[in-house]
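With one protein chain removed, the remaining protein chains of the complex are shown where they sit.
Right, chain A next:
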Amino acid sequence: MDNPLLVLGAVLVLAAGTFAMRVAGPLMRSRFELPDRVQQMLGTAAVVLLTALVATAALTDGDGHAGIARPAGVLVGGVLAWRRAPFVLVVVSAAVTAAGLRLLGVP
């Protein structure tokens, strides 16, 4: 794995940056209002990043394909989430599906 100091530095920068963004709103309070458009863009940027992460984490492994078991598990979890199943069920079903398919020899 990577140099532990580099990882520690990355964790600390992420922690400090995240706290700064969290405290920015309360510090600015009512004196300053972000334009609706900017707020909307911030929220959408997060959704876009997360969607892309779902796609790449589900379908790719390194530079190649992730096989069938993993995307199948994510699909099952996604359908359950769409049907408003409890969060715990979504997580467990995705894992069980992928693990079960692998037991059956599906890559």
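Here is the rule we go by: a contact is a pair of C-beta atoms (placed from the backbone, for glycine too) under 8 Å apart; a residue touches a chain by one contact, two chains touch by 3 or more; residues count from 1.
The definition used in the following text is that contacts and distances are computed from a predicted model.
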{"item": "Protein that the absent chain corresponds to, by UniProt name, given \"Sugar ABC transporter permease\", \"CRISPR-associated endoribonuclease Cas2\", \"AzlC family protein\" or \"Secreted protein\"", "value": "\"AzlC family protein\""}
{"item": "Missing-partner contacts on chain A, residue numbers", "value": "1-2, 4, 6-15, 17-19, 21-30, 33-34, 36, 39-64, 66, 69-74, 76-78, 81-82, 86-88, 90-100, 102"}
